[in-house]
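All protein chains but one are shown in place.
The letters A, B and C name the chains in turn, as written, and every chain counts its residues from 1.
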Amino acid sequence: MCERSGLKIAVLGGGSSYTPELVEGLIKGYEEMPVAEIWLVDIEAGKRKLDIVGNLAKRMVRKAGPPIQVHLTLNRREAIRDADFVLTQMRVGMLEARRLDEHIPIRHGVIGQETTGPGGMFKALRTIPVILEICRDIEELAPNAWMLNFTNPAGMITEAVQKYSRVRTIGLCNSPINFKKSLAAVYNVPEEKVLPEFVGINHLHWVTSALVDGEEVLSELLAGEGGEYTAANVPTFGWDPEFLQSLSAVPTYYLKYFYMQDEMLGEMKESLEQNGTRADIVSRVEKELFELYEDETLEEKPKQLEQRGGAYYSEAAVRLMQSLYLGSNDIQTLNVANSGIYDFLPADSSIEVNCVVSSGGPIPLVPRYVPSHIKGLLHAVKTYERLVIEAAATGDRALALQALVHHPLVPSASTAKVLLNEMLEAHRQYLPNFFA
Amino acid sequence: MCERSGLKIAVLGGGSSYTPELVEGLIKGYEEMPVAEIWLVDIEAGKRKLDIVGNLAKRMVRKAGPPIQVHLTLNRREAIRDADFVLTQMRVGMLEARRLDEHIPIRHGVIGQETTGPGGMFKALRTIPVILEICRDIEELAPNAWMLNFTNPAGMITEAVQKYSRVRTIGLCNSPINFKKSLAAVYNVPEEKVLPEFVGINHLHWVTSALVDGEEVLSELLAGEGGEYTAANVPTFGWDPEFLQSLSAVPTYYLKYFYMQDEMLGEMKESLEQNGTRADIVSRVEKELFELYEDETLEEKPKQLEQRGGAYYSEAAVRLMQSLYLGSNDIQTLNVANSGIYDFLPADSSIEVNCVVSSGGPIPLVPRYVPSHIKGLLHAVKTYERLVIEAAATGDRALALQALVHHPLVPSASTAKVLLNEMLEAHRQYLPNFFA
Amino acid sequence: MCERSGLKIAVLGGGSSYTPELVEGLIKGYEEMPVAEIWLVDIEAGKRKLDIVGNLAKRMVRKAGPPIQVHLTLNRREAIRDADFVLTQMRVGMLEARRLDEHIPIRHGVIGQETTGPGGMFKALRTIPVILEICRDIEELAPNAWMLNFTNPAGMITEAVQKYSRVRTIGLCNSPINFKKSLAAVYNVPEEKVLPEFVGINHLHWVTSALVDGEEVLSELLAGEGGEYTAANVPTFGWDPEFLQSLSAVPTYYLKYFYMQDEMLGEMKESLEQNGTRADIVSRVEKELFELYEDETLEEKPKQLEQRGGAYYSEAAVRLMQSLYLGSNDIQTLNVANSGIYDFLPADSSIEVNCVVSSGGPIPLVPRYVPSHIKGLLHAVKTYERLVIEAAATGDRALALQALVHHPLVPSASTAKVLLNEMLEAHRQYLPNFFA
Partner (left out) sequence: MCERSGLKIAVLGGGSSYTPELVEGLIKGYEEMPVAEIWLVDIEAGKRKLDIVGNLAKRMVRKAGPPIQVHLTLNRREAIRDADFVLTQMRVGMLEARRLDEHIPIRHGVIGQETTGPGGMFKALRTIPVILEICRDIEELAPNAWMLNFTNPAGMITEAVQKYSRVRTIGLCNSPINFKKSLAAVYNVPEEKVLPEFVGINHLHWVTSALVDGEEVLSELLAGEGGEYTAANVPTFGWDPEFLQSLSAVPTYYLKYFYMQDEMLGEMKESLEQNGTRADIVSRVEKELFELYEDETLEEKPKQLEQRGGAYYSEAAVRLMQSLYLGSNDIQTLNVANSGIYDFLPADSSIEVNCVVSSGGPIPLVPRYVPSHIKGLLHAVKTYERLVIEAAATGDRALALQALVHHPLVPSASTAKVLLNEMLEAHRQYLPNFFA
């Protein structure tokens, strides 16, 4: 790791509303990991946001005191050169594209969501070519950097980078850290005392064991016993108890799209008519956030950011950087290559799994138990993901169609075809591979 | 193979309307494979049918001339003792149970069908325990016999036998032989000149290559070129051409349940109201057939049997027995253990694959190409199958629920639960494992 | 874990000369892990040693002060009942049998050694049936106990237990902890700051990465750079530098039997004539140790024990028990089931690998890199091991012959046959399975 007087961190999509949280984390962690430079990068269309967020970041650093330089730039290469960490958190097509990812499928009676199904596919199709361009820069300008990817769909993006570049990358999601924190809160123990085991891939994982202070509490979680903490909404997410018992694992809340497809779709349709989708809500929240950020007296992360979602993203990112930097060998849940952990999935597929984070990178742990009943669903979604990744890299329309046809949430080949055509048109400007 | 003056064949479910076709096949093949005894076995409730069909079989043999003895019996063990081949073609719960397998799911908005989904699951739950009892008899009384299984869902039944018994078994379906014959007909070549490659499992397979007289014709099939033969309904089954091209394989018609779920379900609902389901139709056809069979002047298989469905079942069965007996080393498409052919499925899963049929049993051929896009669906359905098999053998309700929840045609865990409860009740008398 | 006022630990082969080291470790670790009872068990033939060692153990505890009860018994079942940990460190046939394991092969021009080759095979053949009897007791009397196995050949014993019993077991060797300690010493950092990655199986492993305080030092180790520490005998063990570079991994010293077969065999032959083999030396050392142990004024582990070999065995054992008890989630190198980590070895094979030790048991880490060139040797030795395990459990002579024939150190089938016959005869009394 190239060391300067400290580390250089490049944040792509630096104008994101999340950035203040990240900056706060880097400030707080300065003692353990001295950061010399933070480079916030964005594209021309995001310049205004970059300026607002970047100036807030500068005020935050100034207030807190550590000798960190904050740079704002539209020049990606300048930011990447010799960076130790490159963080990617950008949103190709911005919230307007997300709106389409959500609205179009729902109008055709299909789950519309930005990380799976047709929506997830199009977010990946837009993002992967951009990420791969970034990888070309990293390969050239910072070949030893770690690229930490927060951009959704994080599993597919990470896998694409590993497949099509030589960049060292790790995918990161806040869902596991959330689970861990909730579990610690419910049992009132420090976070180091809980060890949940995750099985699956990003946004499609199950907790198959939960050790709390030396005791296995999974069956308690599944039974919803213990009163209080079910209210805390952590473990059971309103699942049917008999279903949960028979599953013998706690499903992540994203699994509602699969296990409660009917109900979720009904809710989405209703919501669409009343408040719009998540994109519409986030648009409003972001608008408010940026108004706050513009206030030149603001010198720390505002409380309201917490409503934005993505809780603990920053904490997850800072922890990961620290452990890589320090060689902490602690356990974090990350998106890495399968490497044979699941013998029924290709070795180069990204999975979300507990890892020991060494200075040489994450070393995955083999889950002790993989329930048979989840293998098929896992394989079905991974198949879709692999087709999407290849379609994104090549612009192959047939692959994209097959990806949609075989996604478990798409009810027929004809619906898949209609969705593909309509969404390709809608996102045309962001899909040069498909419209060359 | 124990040889007598000829072979002994036991037919379990001998009172089936299919039996005359089988008997015809054995008569015609007598020269190549001398059969000394055919034992038609049925249960008490099927005695009338057994008598009708059995007497027709006797008349057929008498008319044709070969020295084959036809025995009718309700004593399974007597029939199995020292048999060379045991054919299983029985229907536990008869057509009335099939009716429920079809009606109940459709009423809940789910595909109702006897070989997959909730219907297929309950047919398996009813049949597997009975088959395993038969296996106990074969292990004891005819340990070297080949058990040839026609009973649907053939893939699951075969896998269950391989998992829970030491009986040598092969699963057989008429779908591949049908495809082969159609292909030969379309191209006007003898059947030996066509070699389609099948990928997948029973009732969920794709043709990924079709060699006709030394030429690969797959792309012709997918393009629907060649005019005439598309009318013959062989290759394309009315699939959307763009979809078919992107699939790069010809899907079996059972895949309509998955690729055209919407359309099939709509059709099923409509049909249910007007003519009932397939079970209702078959009931009527069978009634007519047995009236014909009773006619003592009838001495050969009546033409009308062809409407019953299951074309070429008999031919497939007789060919298989002959090749095993003679060691023909010809290629047939059979249900056998995966044995590593698909590295993404468990080694002991049954798959439907081309095999060289030697006197030592079927030797599977490794398909030259497995499209990536079908792996997930294959895995999802196989996961369901494995759970069903284990549930059938153990009576474990949680496994049955998980099987249904994870079947691609079941839209939610709550629907799965409703279906499970209603169907368990409906089939209660045939499910002693679940109601012990 | 059943808790009493503290833990119950049963030590099978309690009369071993190693026991004082273990007892010392338990005394020192009492604060972290309160031990209520230590049960030292031995067989009738070992009674004298058990008394001597046991009385020393009692004196040690009394001197040190913690409320640990030390029990001596010939009744294994009494010791196992409700134990939290069962430690197995016995030697079936004692040193006399080891002598034969070493002498006979060398006389036939084959490496004679107690953990691999013909010697390792016979130690396994003698030990596995005894271990499996013990497992029957544990299954009945202490089903939740962890069985920690030190008995060599530790890999085979562990695999046999996992294959033929339901006992939770972990195999333990002092070689990895030795490497780790040496590495820490060479680089002068605390042990927690080094993380070597081990690839392979017990006594046949390679170090493919060595992180020291955040830096990868493997290439330094391979180059033998850094002067001082090569003298410390840690990394290179006298290997040829070009060979070592091309291997790109540090081989464990047991690999000398394979990579320096010629030289080792020459040395062994020479040594045999002059001082006898290792068994002869250990006999002399043990004699002296027991004379010391008998001294009633001795109240702590004598210095001389360190010459016995097996350094840090006790430390490794105590650490493992503590981590299981406390759920420390630290990294230890253990013998556990492969579970797909090496896709070229069966999933149920024992391997020696870094694990996070949780309260739910060891969770293996996937090595980041497995050199291609070692896979064949690994597979060859594992094949031998699997055959030996099955031969031990069944008494199948043909399997034993095939195991020997296919061991890389046995030069021909005829030599294998000669060795098999001679060694079977020599060990006849310990091999009831073969002479029933």
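One rule holds for everything that comes next: contacts are C-beta pairs under 8 Å (C-beta built on N, C-alpha and C of every residue); 3 or more make two chains touch, one makes a residue touch a chain.
This is a predicted model, so every value here is computed, not measured.
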{"item": "Chain not shown, its touching partners among those shown", "value": "B, C"}
{"item": "Contacting the left-out chain in the complete assembly, out of B:S358, B:S372, B:S414 or B:N433", "value": "B:S358"}
{"item": "Selected residue (touches chain absent from view) among C:N75, C:N188, C:S246 or C:Q429", "value": "C:S246"}
{"item": "Residue in contact with the excluded chain [from C:K47, C:K181, C:R368 or C:H406]", "value": "C:H406"}
{"item": "Residues of chain B in contact with the chain not shown", "value": "193, 195, 197, 209, 211, 213-216, 325-327, 329, 331, 339-343, 347, 354, 356, 358-361, 363-368"}
{"item": "Residues in chain C touching the chain absent from view", "value": "239-240, 242-243, 245-248, 259-263, 344-346, 372-377, 379-384, 386-387, 397-399, 401-403, 405-406, 408, 411-417"}
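In this text, only the chains that are shown with their structure count from here on.
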{"item": "Smallest count of steps, each to a touching chain, taking chain A to chain C", "value": "1"}
{"item": "C-alpha-based rotation, chain B on chain C, 0 to 180 degrees, nearest 5", "value": "180"}
{"item": "Farthest chain relative to chain B (centres taken as mean CA coordinates)", "value": "C"}
{"item": "Centre-of-Cα separation between chain B and chain A, whole angstrom", "value": "45"}
{"item": "Cα-centroid distance, chain B relative to chain C, in whole angstrom", "value": "54"}
{"item": "Residue list for chain A, restricted to those that touch at least two other chains", "value": "none"}
